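A short worksheet on the structure shown next.
Missing here: one protein chain of the complex. Every other protein chain is in place.
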């Protein structure tokens, strides 16, 4: 079951999607909403897709059963995807459908809202109408309204909601049949809030960032937590300040993070190299959107992989992680903080607009699984004078903080340096310090999770993906299997150092291998070849700023054969 | 024959090296000088190596015949490389050698200089002494002094020069035997001046840059030319301004360039992506020095290859060039400007400190080989209204300049755009515009020069290198051949799009392949594997900030066997 | 002559009621009244709501990166000094991300007319504080309200040596247009900081708020730096509008031999490489 809510920016689509989605979650359904919006504040065409299944759906579906059209553009753009038995909720006073359109369900949204108190509550009327079509009641949603709004507003919105409900209930009650709800308790959360929440629970104490879509949500999540938690959020004057502030905070002991998108990250690359040289832990979330330059600010893509892998001048170890899905991300951001502290390196977490803005129902997280080790030098093992860059077997020097030990000082240096942190120019010392840094890669590589494998060790088709396309490739995999193909889906979350054991084992056992990526050049496929020698047979690429649809993947695989 | 001149910063080593080198050039010898200096203005230990052969040497040699030691540190650091028959010029009043050191040639440099007029001319005394040991006369050098200095200073320096000469001539005249001089006229030029000169002769009209070693020499070369040439040099407030200024100048019609090193380039990566998106021609010289971060500011390396290949968010075509040697660079910078204009893309030229500071004797350049095509839209083919991003078969849209056509406007845009340059968000239009940009790579790839090959199509050993290591690998190749190995040397100058035909043809015909690189991770070897699947058998890497010595390469190849 | 209407392109992506519309109209009218042909004008901008301006006026446009509107304008000015160069961007773009270019571009005194749409908020990214946001303004990032004193663009420009500084209000279109005309005609860098209501995100500095406060000082001695500094410090109950300072200095391009002569545009002077073969003589 798939609902699309469309209209102009400023018409309150988010409210409808949120109210509906959250109500459905409370009823116990599996829900996923995704967001398609323009880089403007009012006008244009935006929409949200809300998919409902018994278990939480993995991706949005293209076929729509219910269309809530707040303007005519929504109708004309999406009518093609509406099933013949589908329904269109629209306000006949403001939207007119062609005569031959039989799926329309006219509801005087604004009129009914006015009767309930004010025209602005038309969205609540629409939600009520949808609830009726789905055969649900309004009580859960009314409760929600009371949680979100002040008493008075909640009450009149409740009235509007019921008005919409009653209007539909007269004629179309339970037009759609929903699956049986789940028993288990669920939460309903979006990618950005989830990243912020996990960061906070991972002990992140400082976020410095400059607003940039689609990463800003992480910043606003954490900003709201400052009142009651040990965290400070600072809006920097630019991204260069953002990363350098975070490095200063990290150097003095705070788990620190910054978040941005590709353009902002470009400005951070010098600071990234500084993190590498000074061996200062740092987590950077890069929420991808299509480039180059300003590109499509509110759209999605996976085109910054090669950039984050090689960003920064000089050579230094880094880790690059992404997440297969929201739940995975919760634990993987924690891993990012742990790796940063343990190896004293920058760790990049690659998100994207689709990941950031997707909201899903999920089982509650187990916070006891999160780790918070600081990997700091203990008092009893200090040998004086303290040396920040002491040579060790694994390349990791015991880390002390400024002020931690009376009489000891901690010197972090951007120039090549000796074990004390002092500038050197000597060839041998330089080579040795460079090797010390590189050495950390050995143990770091062993910490990378192998990709998730869904399917047998041999078969007809190997589908390879990474990051947020997990859900949609999973759906494509199921669809292809349903057509009789023996498909194995391999999905990478940890990207660098690239874990290669699994793919090396599987690769030759499939006559056809396909890499699915949200970019125009097959960046991950190139990485794979570089690191393993395996050359995939086919690339399925999308670079129009939109997430994949499962059926697109299915079609391309088949057409190739 | 190899001369090393060493001392502290501020002791005037550069003057000695320049006077000697330039005199030798005028005598008709083949000369190469390289520079090893610290990131400080006074003190420390710096040195220059000056090698003399009949033909211009390809690289510095480690074995020294003549050591000019302006302080004791020079002696102790370099005595090991001095041959038993070698000679050490030193001032016994300021430098003392151990008793057992028999190679010393004490000359009262400062005393003799004082007699000639002032102690500060001690360097001229040293040059005079060296000339005598080499069996040369002082007249050429005296002439040089008169070209550089005012009459009076030149005359007294000439006196000092002759004093040093006479002092040696008494006992050690023509201690070293030089080869026969060449007949042909030579120039004597360093990497940075050469890049500046070629840029100017390629029609570069604007350089905006922020000072950064080892790129600053390009800026000072061009700055000095502003008085009499059509060129403007602007010192930007930072590297971000530098690249964006250059883009503005290029958009309005000036061939524009910026130059920097890795850290400054990091700050330019957002602007690089803007060049890609707006399709604005730009040449960026990145003079590599060892990182990460500030690293070793005055040293050399080849560790920014992967960074420049992938810098900038989003996907857009770029070209990355380097040069095998100084002469090659003269023509290749011209190619950089031509490619930038023809394909409307950013072109990166990778230099490094060793390349920038090396001075060699070379045959005069042929300026008629330089091209200056602007690839602009002709008046007679304009169709109104002008569209900056018109779709074409090869992805190259006819380029007009603002103000070029009355009534027409030119709109360059950082957002995704339509053919007019106006912001769009539509999926199909985006995909098409992205494809238009990528398309340019097809023709661009065909413009890349295949690597230079020295040797047979099959043999025992394939030596692969790129950029400024050409000379030293050439010497290693000769040395290995002298030992009976059948060696082929393949050297890449054009790096991206990587020309693969030659290497594909050769690779399998050698049982052993080696990639020689000035970095710690074998970046070019990784690129090669990614693009061709070929995995080299051995990496010879150096990352201590110093250029390779030929004998290091020889030794490592042999030890491996 | 081009009519004001003819500078306007199709639809904008701005919100109804936005202060940007009046600025757009004023610029179009000023260009028309001064008789600048579209192809003789170049408008550079960064990223933000204001920065979309080059898409909404039919002139040459370089819509670059967030915070980086000024550097390309300077480069363009050098390559082709016959273009009238305008920079138009938001407060966040100009004074936040672009702060370093703001201060150093002014010092150079290039012939650039600089119109800043100062809505005291980040509009396009949905309402975070900008450098000019008033103290106490709450946003979903500045959850306790803004605690930094607002950045003062006019006082800063004065300290950097700007020769022309003015403040306008987008609610006073005629004054705005006339001031823009003077800025366009000023030989050197001219800053017009334009107070621009953002009904969508700035609920503090509304049309009503500005209207209550803006006034035109009886007379302004535009040669007097101290007086200009005093005026630019006025903010709060009363906000003065007008040209606060107007004094000419030598402009940027006058310092370069290749530009001072005012020949053809530097970028496109004809040229053949072989004529420079003598460059290598100094190395022989």
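Here the chain labels run A, B and C in written order, and each chain numbers its own residues starting at 1.
Here is the rule we use: a residue touches a chain if its C-beta (ideal position, glycine included) is under 8 Å from a C-beta of that chain, and two chains touch if they have at least 3 such contacts.
For clarity, every value in this text was computed on a predicted model and none was experimentally measured.
A.B. asks: For the chain that does not appear here, which of the shown chains does it touch in the whole complex?
C.D. replies: A, B, C
A.B. asks: In the full complex, which of A:135, A:402 or A:511 touches the chain missing from this view?
C.D. replies: Residue touching the absent chain, from the options given: A:402.
A.B. asks: Using the document's definition of touch, tell me which of A:65, A:193 or A:324 contacts the absent chain.
C.D. replies: A:193
A.B. asks: Among A:57, A:128 or A:271, which one is in touch with the chain left out?
C.D. replies: In the complete complex, the chain left out is touched by residue A:271.
A.B. asks: Determine which one of B:233, B:303, B:356 or B:444 touches the chain that has been left out.
C.D. replies: B:233
A.B. asks: Would you write out the residues of subunit B that touch the absent chain, in ascending order?
C.D. replies: These residues of subunit B touch the chain that is not shown: 10, 38-44, 210-213, 216, 219-220, 223-224, 226-227, 233, 235, 237-238, 263, 293-294, 297.
A.B. asks: What residue numbers in subunit A mark contact with the hidden partner chain?
C.D. replies: 185-189, 193, 197, 200-203, 205-206, 208, 225-232, 234, 236-238, 240-242, 244-256, 270-271, 274, 278, 334, 364-365, 367-368, 370-372, 374, 401-415, 421-423
A.B. asks: What residues on subunit C make contact with the chain left out of this view?
C.D. replies: Contacting residues on subunit C, toward the hidden partner: 96-100, 103-104, 107-108, 131, 144, 147-149, 151-152, 155-156, 159-161, 229, 250, 252, 255-257.
What we mean here is this: only the chains that are shown with their structure count from here on.
A.B. asks: By mean C-alpha position, what chain is farthest away from subunit C?
C.D. replies: B
A.B. asks: Cα centroid separation between subunit B and subunit C, in whole Å?
C.D. replies: Spacing between the chain centres: roughly 41 Å.
A.B. asks: Please work out the Cα centroid separation of subunit A and subunit C, and write it as a whole number of Å.
C.D. replies: 37
A.B. asks: Please work out the Cα centroid separation of subunit A and subunit B, and write it as a whole number of Å.
C.D. replies: The separation of the two C-alpha centroids amounts to 44 Å.
A.B. asks: Which positions in subunit A are in touch with at least two other chains?
C.D. replies: Counting only residues that touch two or more other chains, subunit A contributes 38-39, 44, 263, 293-294, 297.
A.B. asks: What positions in subunit C touch 2 or more of the other chains?
C.D. replies: 13, 47, 65
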